[in-house]
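Here the complex is missing one protein chain, while the rest keep their positions.
Chains here go by letter, A and B, matching the order in which they are written, and residues are numbered from 1 within each.
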Amino acid sequence: MSRKGLWRILAVLALAMLVLAGCDSSKILPSDALNVLDPKGTAGEKSLDLIYFSIAIMLVVFAIVMAIFIYVLVKFRKREGVTLDRSKYKDHNTVLEIIWTVLPIAALVALAIPTVKYTFDLAEVPKGDDVLVVEVVGHQYWWEFKYPKQGFKTAQELHIPVGKKVHFKITGTDVLHAFWVPALGGKMDVIPGRVNELTLDAKKAGLYHGKCAELCGASHALMDFKVVAEEQADFDKWIAKMSAPPAPVVTAKEKQGEEIFNSSCIKCHAGMDPKREGPDLTKFGNRQSIAGILKYDEKNLKAWLKDPKSIKPGTKMEKFDFLNDQELDALTQYLMNRK
Amino acid sequence: MGTLLIMIVFGLFFAAIFTGGYNNTLIQRARKTTAWDWLTSVDHKKIGVMYFMAGIFYFVVGGLEALFMRYQLLVPGNDAFVGRTFNELLTMHGTTMIFFAAMPLIFGLINVVMPLQIGARDVAFPFLNSLGFWLFFFGALLTNMGWIFGGAPDAGWTSYVQLALNEYSPGPGVDYYVLGLQIAGAGTTMSGINFLVTILNMRTKGMSLLRMPMFTWTSLITSVLIIFAMPPLTIALLLLMMDRLFGANFFDHVMGGSAVLWEHLFWIFGHPEVYIVVLPAFGIMSDIFSTFSKKKLFGYNSMVFATSLIGFLGFMVWVHHMFTVGLGPVSNSIFAIATMLIAIPTGIKVFNWLFTMWGGELTFPVAMKWAIGFIPTFVIGGMTGIMLAAPPADFQYQDSYFVVAHFHYVLIGGTVFALLAGAYYWWPKMFGKMLSERLGNWHFWLFFIGFHLTFFPQHFLGLFGMPRRVFTYEPNVGLEYINQVSTFGAILMGIGTIIFAWNMIQSFRSKKIAAADPWDGRSLEWATETPVPFYNFAQLPEVRGVDAFWLEKQAGNKQMTPAEPLGKIHMPSGSHIPFLMSIALFVGGWGLIARSWQIGVMGLLAFGVTMFMRSFDRDHGFYVKPKELLDKEAKS
């Protein structure tokens, strides 16, 4: 069965409907960034194989049930003046009953075999130097990504090289979350006090959206992250950038910003208070999003600093509304230049 | 101040009990009111009606919560119900629908119908029956008090830790969940024991186990499930209460606790719970298919076997809710296969229903329409269930809208359709009137179409990457229109429900008494008069086979053959103690929620006092002469 082919037919059908309705396609067609039905990684492909295989079996069963169902409804509805010879119809039939016990068993065995095989496949831990290990820590409501071998950490944005197995070691510090990149593969729960493992890869470069899939509090819906899958060369460049010492602080404005940062932000954003751990901001200038959900620009950064809770309900980030416009300017410039 | 007030009330309460210093004339007058009659009733039909009406009420409440959520999800970035408020809505929607709508509606039907179907005059423990209802009632009330006082529970109906712990859900919200469900759950366990003993011990002459109507059979299996599935919930709630109220460390990972432990305990209860609410639905459908096909249920014995097997397997599959917890491929595979096995007995049931209709003489009143609508709907829900059972695929479905679609297909397409079918079918026995078929048709079609519009698209929401329990979603990734269709469908379901409410009101206002056997029924409940006298049968009937009443009608008899001579009937007396007991626990529970230990302890003490009241209550019921006996005496 061609996975792609089936998906294309569905897409064409949906598009046809859209054209008829004259609608905006981005509001009904799934995006490449997070579509389970068009996976960009091995794990996602395996899941999808099984999804389609099980749908195929189920459609056969459904067709049989519906055929009998419709036949019965049409044939045996009560008609005036027609009396059926009831003695013909028994209230049990051993042969039939055996058939509809054994056939489903056969179908389930057919489904169970690939299920078990894939379950073990997906649990396999990749070995060798070629494997990138990333430690994922889920926090209320942000994601921390540590690259232990490369020796740095970042937040909200996960970079992975195309074509390489990435082995995630997933844990948490507060409540349950679940780490999910729909376009790359299945999810894994984040459980404080426990390290879960998950292996994904990306076969195609692109920007994929990650989600938290376990209810984790007020801003569960906003606990997004981005996965940047890039060619090895680009990935290496990113690694080099992230491992390099931070850009020097040059202008007076940036210096003022640094002072503000060191007098207030640093408390949470440099791991001084373990109960209020914020994302590492050493390389904030390289980010593509703010708080995982907003577009990366100065306006959004200021809005976030002024009133984070209005953007992400329940976040631990404090308001910085006590800064005047000039100070805020300085802080944002400092942050955006930390490359 | 509040504490003081409640202490005074309690003081009066105790003083009144110990001194017998009630105001007797007032009490006497109160005893004559209808409210007192219902409050103290131990008549299974009245308790059933109260369960049913409470269930309908909470069905509407849960439905409103759902509509609020669908409204919030109409467009991305909507700000009507965000953050904590949305979490309260989703938590209370799930909790309400499962515990306070589905369960009481089922208990209502079991209470009204099951004793009639086995030819009994009451349940085995009428007092416990009343207590079970009032515990449910006050438990549900307590859980919903959060909306008014201090915030509703907001950690999901599964209430996963650590989110449900004090640190992450401060305030009383989750406490309402813990104590409200604990009280309601105690009532549920009692009812389970009560139904089981009733079915095993109280059957009339000739009603062997393998002659019982399928609804009674499924009630029996459900009761067994309740007895074995509720205790894990009791313990889970107890441990969570200890953690939240008394500083224990069952779930705090820093102190060695385990979040996975909660998931196990919850789902060891939670999965059988699904069968608790769906097996009686199968029973209702079986009875309805048989009645409106004018045929005996096809494969009766295999149906009994399948029901029992589903009940048994229901305890072996809970880990399929936890495939992404990281328990490893061995455990995942075992539970995957166990889950798939359930499809076999379920399939047997579906084919048996189809072949019940095969060769029948089908008519389609509203009750039958629900049953017909149930088949494709439930089959879809069952099939997505099997798809979810495969862990590699489940890794993608888990906690996405696909799962939401799946369990609504099962719980609405299975349970709710069946309950509504049962409502139309047994309404004349419950209330002595009929529901309008015309309004019923509107209700059915709006609800049925609305249901599929709401939930079928949600499969795709999940596959397009939308997690469940989110208050908003990304724009321009293909989610907008599908969400809008879903919301539109929900509105149709809402309109359908309003029509149903109107139908009920019309029926209550109507003066026309229903016929005793309006559907040309097959089982014993249709052999009673309408309205059913409180002693059910003047003479208990003798049963000669499956479809007892139908057999008699086929043999040309208008009535069942009596199994006993006409005589005085012993009936249990009503009691106000169940109501007092439940109030005591309600107050005690609320005291604990408010962290007022005095009130909590006093509530428990008051409960202890009521237990003594019950133990020393030597009322052994009374004898009544049925109408038939009075007529005969008058003649002679």
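To be clear about the criterion, a residue touches a chain if its C-beta (ideal position, glycine included) is under 8 Å from a C-beta of that chain, and two chains touch if they have at least 3 such contacts.
Rule of thumb we're sticking to: contacts and distances are computed from a predicted model.
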"tRNA 2-thiouridine synthesizing protein C", "Cytochrome c oxidase subunit 3", "ABC transporter ATP-binding protein" or "Glutamine amidotransferase family protein" - which is the UniProt name of the missing chain: "Cytochrome c oxidase subunit 3"
Contacts of the hidden chain among displayed chains: B
Identified contact with the non-displayed chain, of B:Ala124, B:Val403 or B:Ile577: B:Ala124
Residue touching the undisplayed chain, where the options are B:Thr40, B:Asn249 or B:Ser510: B:Asn249
Residue touching the undisplayed chain, where the options are B:Gln28, B:Asn201 or B:Gln598: B:Asn201
Identified contact with the non-displayed chain, of B:Met7, B:Leu39, B:Leu74 or B:Leu261: B:Leu261
Touching residue (missing chain; options B:Ala30, B:Ile193 or B:Met316): B:Ile193
Interface residues of chain B (partner: the chain not displayed): 121, 124-125, 128, 189, 192-194, 196-197, 200-202, 227-228, 230-232, 234-236, 238-239, 242-243, 246-250, 252, 255-258, 261, 264-265, 268, 569-570, 612, 615-616, 618, 620, 623
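Quick note on the criterion: only the chains that are shown with their structure count from here on.
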Chain A and chain B: spacing of chain centres that average the CA atoms, whole Å: 36
Parts of chain A lying in touch with chain B, wherever the complex brings them together: 23, 26-31, 33-37, 43-44, 46-48, 50-51, 54-55, 58, 61-62, 65-66, 68-69, 72-73, 76-78, 84, 86, 88-89, 91-93, 96-97, 100-101, 104-105, 108, 111-112, 115-116, 118-123, 140, 174-176, 178, 180, 182-183, 185-189, 191-194, 196-197, 209, 211-222, 224, 313-314
Chain A-touching residues of chain B, taken from the complex the two chains share: 82-84, 86-87, 90, 155-156, 160-163, 167-168, 253-254, 258-260, 293, 295-302, 324-326, 328-329, 332-333, 336-337, 340-341, 343-344, 347-348, 350-351, 354-364, 372, 375-376, 379-380, 383-384, 386-387, 389-396, 398-400, 460, 462-465, 467-482
